[in-house]
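The complex is shown incomplete by one protein chain, all other protein chains being positioned as in the whole.
Chain lettering (A, B and C) follows the sequence in which the chains are written, and residue indices restart at 1 in each chain.
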Amino acid sequence: MMKIDKDKLLIGAAGPVLALVSSFVLTMLVLLATGLDPIEPIQLMIENAGYADIQVLIINQTGIYYLAALAVAIGFRMNLFNIGVDGQYRLAAMISAVVGASVELPGPLHILLIVVVAALTGAFWAGIAGILKTTRGVSEVVSTIMLNAIATSLIAWLILPKNLGVQPEGSNDLTTGEIAESGWFPGIDMGQGNGEIYGFTFVALALGVVYWFALNRTRFGFDLRATGESESAAQASGVDAKRMILTSMLISGGLAGLSGMPTLLGDTHTYSLSFPVGVGFTAITIALLGRNNPVGILFAALLFAFLDKASSSLDVEGYPKEITQIMQGIIVIAVVVSYELVRRYGTRRQQQKVGEELAAGGAIKTDKEVSA
Amino acid sequence: MELHGITKRFPGVVANKDIAITVRKGTVHALIGENGAGKSTLMKILYGMQKPDEGTIAIDGEQVSFSSPGDAIARGIGMVHQHFMLADNLTVLENVVLGGEKLYGIGAKARKKIKEISDAYGLGVRPDALVEDLGVADRQRVEILKVLYRGAQILILDEPTAVLVPQEVDALFDNLRELKAEGLTVIFISHKLGEVLKVADDITVIRRGTTVGTADPKTATTKQLAELMVGSELPSPETRESTVTDVAMLEVKGLTLLESGFTGAPLTTAAPADPSATAVVREEVAAGRKLLDDVSLTIHKGEILGIAGVEGNGQTELIEALMGLRAPDSGGISLDGQDISALPVRKRREGGIGYIPEDRHRHGLLLEAPLWENRILGHVTEAPNSKRGILDPKAARKDTERIVREYDVRTPGIDVTAASLSGGNQQKLIVGREMSHNPKFLIAAHPTRGVDVGAQAQIWDAIREARREGLAVLLISADLDELIGLSDTLRVMYRGKLVADADPATITPEQLGSAMTGAATGRLEGGDERPEQSEQSEDGDAR
Amino acid sequence: MSTGTVAKPSAAPKKAGRRKLTWPWILLIVAAGLVLFSLVRVISGADDLTSVGQVSGALQLAIPIGLAGLGGLWSERAGVVNIGLEGMMVLGTWFGAWAGYQWGPWTGVVVGLLGGAIGGLLHAIITVTFNVNHIVSGVAINILAVGFTQYLSNFTFGEAEGGSSKQSPRIDPITDITVPGLSDWLMDLQQKHWFLISDIAGILGGLVTNLSLLTVVAILLVPATWWVLWRTAFGLRLRSCGENPVAAESLGVNVYKYKYIAVTMSGALAGLGGAFLAIVSTGIYQEGQTGGRGYIGLAAMIFGNWMPGGMALGAGLFGFTDSLKIRGGAENVHALLLLVAILLVLAAAWQLYKKKYVPAVIAAVFAVGFFLWYALTDQVPSQFVDAAPYITTLLVLALSAQRLRMPKADGLPYRKGQGK
Partner (left out) sequence: GKSSNDSGSDSDSKATKAAIAYDIGGRGDQSFNDAAYAGLKKAEDELDVKGAEAEPSSGEGDADKVQRLTSLARAGNNPVIGVGFAYAPAIKKVAAQFPDTTFGIIDDTSVTGKNIANLVFNEEQGSYLAGVAAAKASKSGTVGFIGGVEVPLIKKFEAGYVQGVKDTNPKAKVLTQYLTQPPNFDGFAKPDLGKAAAQGQLDKGADVIYAAAGLAGSGAIEAASKAGKWAIGVDSDQYNQAGLAAYKDSILTSVTKDVSDSVFNLIKSVKDGKPQTGEVRYGLATDGVGLADSNPKYKEMTDLIAAVNKAKQDIIDGKITVKTAP
């Protein structure tokens, strides 16, 4: 037993180390090949990450990515590929902003209302894909791509001043109107103009714990994972696969809806044309990188937030910012390839053990039989 | 052909160890041995799918070394694998010509050739049918045709009879004899010793990776072969005293299941151009083929009811309907006096149905999950796996350890994945799991398929044990000896109907086999070749 | 985590409903569709629905999607899911433009194709050799391709005359062909706005007017793909790798080789789609130019049931609705409301005939709703117009998705000598 644990530790550490080393080396090669200093940009980014205001940005972005990636991951756990997180996120942010701006309630209630509306909206939008899949067999990959585009149009229409939107005097932006202060989620001010850590970031982390618990410690989670691992086995075990698909799609959409909340409740307090987009796509990468595991996703989200934010001043120093995107791509490939290599090694080890065990059990018999 | 000193090691296992076999030209050479003895591995080596670590292969006295099946095929070797190697979504023609396109192309010439071979051996293969629409026996024929098409001189058949009924086996053997007469060499693998004696010219026995002896089929008996194979007497599935009671545990009445067509898609619905075919197809879609046709049966406490039938005659559908995986179009099911027709799978399982699925990989296990999670599968709502919706991994683990101990599941621990266990051990885990919840009624579909002799005996024991305590069992198996030996009552299923019943005490596998092909109906009498047409009621139990 | 893309109703029967569409039926359906369309055009007066310009615009918009879809088809037929099409297309736009503005458009086409092929090759290495999950690899390639091209633009286009870090200098156009006489004649015919005749003339006219040579090549690639994959030994082997690689292996097929070829080819086709965008559609490389067309291509391929013809139909549908909306969508899409209403009436009648009253009533209610919408308005809000292609796709899929069937081993890992 001790030996297995040591092995496990070694194997567990080997993957990430191999990945990080190889991705850094590859990135440096790209820089070198284009005649740039291979060390300085990385140095700059690490330096940047040492500053409090950038740290705040990184932490806040991590929270947003974390939620969106959880949304993607829960689908993946079920073999569902929710490419529509981005659309669900945008639509939910917009609708909840409208609702939030149109009412005034005591603090916690106001926030709760907005959050619930966001989760429901996201779930609703994802649910369409879920229903299409369970009743009509439409691949969720296609339907969520379509729903992303449809969400764009729907939002564009809803946000027109003649519908639900507002065009602030003198602005060329369209917004949903400002949410009253009672609906703002209190954050932690880091002082000295370093910005605020969104309070919702902690909700995101808490949801990570919930995600872990629900998946690993509840019947529901077991059913969900079982369905993801083998739909046929899960069905035979008593899982209603269709309901499971719909449920996980709804949860995924709900989480996607929540991923707009850090920004909405902690920063903008309104949904406007300049509300951040594309979160849902980055989240796919993060979920894959974090292997759909709540802790893994946290690290992956942190890594991506770091690459996003710590690179903000690279262009000022004369390095194309795109280098971070190349790094992201390389990291993903390096991580999965090295995990695969390590996994192959690990499986071989495990089989060897099973083999040894079996051999030990049958050894005596074999010897006797040879003479037969 | 000569194999010499073949050794093959897998991580942790020595599959073949210094094997030496000589196969005479123009003979049927049988290879026997228990599960995992290394037969398939040896054949894969001979077929170039795996590379031996040591040893040499010589064909017609010439040393060869294959790096891919392509090389072996070029040397005139063909192999029919233990598990079908067919692409479902391709036609028979495509499956046959694949890899051998150079021979006759992939068009009309190839089709003609296939027809020719098919007619010559009476295989009755339709080149343009989708493989997916074929039954097992047809698939087997396609596999054989694949080999003949390539003009193989050496034919390897890895357990070709496992899924065939006796009549089909006979037909296959006729084909083999014909091939032999044409000068082909056949290597034939089987667990069924009777068959081996019938068809083989030479027999080689493999045990734990090495050749332990040869036998002459003219003089050897199955008993001798078995002893050579296992080193001890083969256990038999024989059930001793009857434990059948009068209390009905499972009652099925008039279960009917139609093959459902698709509805609601008028946009692309289209019928074939041929008008006569159109009519047929229309009718089928309107009425639906009957997968289960008015099936009625009763199983009592302590009774094992065996169902014999060629695969694809509704057994799978019957199980699925009983489990609640499929909603029947009509008919009722009641368990222990309670109507369960409308209950979902989970409720039925909670209500006391245990399930040993026919395909353990698809329906019984999460291959990539650890053993203790597999122990939870199917019983997530029951103790000790969970309490009030929350899993109790500790208790589940503890219970898994108990199962591993009691059912002799050979594994280094309960954290290894199910995939890393051998088939027999996987099956023992499933049996242990299902028995742990004291089922009232057990569905056992091919409970010992592909399982080695030791594990087989353990599984039979477990089932018998539970039966003694009042368990009702529905046994479905392709192994007629198992079926006859274990069952208290036998029914035969043909085209979705229960067409015949028999007394396991007197019936022979051959009789059963003929009923399975639809040649005999009603009550089958042991010893009497001609079944009498009894008009026993459909829903009565079969005694 | 799966790469499965189509729901397979696990308990569904195998044989039922899987009848093949035969040619007479296809033609009949096409004819009926045309008549209906023509009817809608005449009633609504939206003559642009089937104008020459409309059709040639649709063709132009459909080609990049179709090429991406064709790429997806090659790869998935060999069992490798390729969500990296978008990235491979991006490589195609960049390399196509980079070579195109310097050495002429045809060189650009070839280099763009090679650029995409490199992306495909990378995908093959990761998924085939390293057996990594196909979606992870595809997503990574998408990120990498975007980052890489944007990064390189700084050093290439950024320093070129007439370019910037976001766009390339202008590329010389590829020759357009217009069949003289015929094109004009069809155009005249179309502009008479006769029932059916003008519509057919418009469609045919669109197919022979201002046709870029590369468009012709792209169109020919569809039947060529069909022929290669379904009528040659090479294609049979390739498809067998997507259906049952172990079986293929057992017959001496080098599965790795075919997967490599297929995925590289897939990248090349997507790259060609990218090059088409840069060289023919636009004449320059523009950052973000692909705008998700790779994903749409994938959707078109699934829509087309992993068959070239179906895929082309899907791409055509996207191109057509896209073109409808971009060429005066408010009016065109308004006319579509009438079409939807008529289709719903037909659907209601069908359900009634099948004695399914509830769906019939629902369809009828929606039909009335669409009629009212059509009758009471002149235009569809431009925001909804934008959504038209996507809503159409969803609707069509909802009606037909259950008949889809992907290659059996699509997305599954495969390793040589590991089959059972």
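By our rule, contacts are C-beta pairs under 8 Å (C-beta built on N, C-alpha and C of every residue); 3 or more make two chains touch, one makes a residue touch a chain.
For clarity, every value in this text was computed on a predicted model and none was experimentally measured.
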Check: Which shown chains does the chain we cannot see touch?
Finding: A, C
Note to self: In the whole complex, not just what's shown, which of C:329, C:389 or C:411 touches the removed chain?
What the structure shows: C:329
Next item on the list: Could you tell me which of C:111, C:145, C:241 or C:277 touches the chain that is not displayed?
Entry: C:277
Note to self: With the missing chain put back, one of A:135, A:182 or A:312 would touch it. Which one?
What the structure shows: A:312
Next item on the list: Out of C:102, C:129 or C:383, point to the residue that touches the absent chain in the complete complex.
Entry: C:383
Item checked: Residues of subunit C (touch criterion as defined above) contacting the omitted chain -> 48, 51-54, 57, 60-61, 158, 161-162, 164-167, 169-170, 277, 281-284, 286-289, 291, 323, 326-329, 382-383, 386
Checklist line | subunit A residues touching the omitted chain (full complex) | finding: 48, 50-57, 60, 90, 152-153, 155-157, 167-174, 190, 192-195, 263, 267-268, 273-279, 282, 308-309, 311-313, 315-316, 321
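Just so it is clear, only the chains that are shown with their structure count from here on.
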Next item on the list: Take each protein chain as a node, join two nodes whenever their chains touch, and name the resulting shape: line, ring, star, complete or other.
Entry: complete
Check: Once you find the CA centre of subunit A and the CA centre of subunit C, what distance in Å lies between them?
Finding: 29
Notebook entry, point to check: Between subunit B and subunit C, what's the gap in Å when you average each chain's C-alpha atoms?
Noted result: 43
Item checked: Two or more partner chains touched - positions in subunit A -> 232, 235
Item checked: Multi-chain contact sites of subunit B, meaning residues that touch two or more partners -> 325
Check: Residues of subunit B touching subunit C in their complex?
Finding: 47, 49-50, 68-73, 79, 81, 83-90, 94-95, 97-102, 105-106, 132-133, 146, 259-273, 281, 284-285, 288, 291, 320, 325-326
Note to self: If we count contacts the way the header does, which residues on subunit B are in touch with subunit A in the complex?
What the structure shows: 10-13, 207-208, 210, 212-213, 227-228, 231, 323, 325, 344-349, 355, 357, 362-369, 373, 376-381, 386, 389-391, 393, 410-413, 415-417, 420-422
Item checked: Contact set on subunit C toward subunit B in their complex -> 11-17, 19-26, 29, 231-233, 236-237, 239-240, 243-244, 246-254, 347, 350-351, 354, 356, 359, 396, 399-400, 402-403, 405, 407-408, 417, 419-420
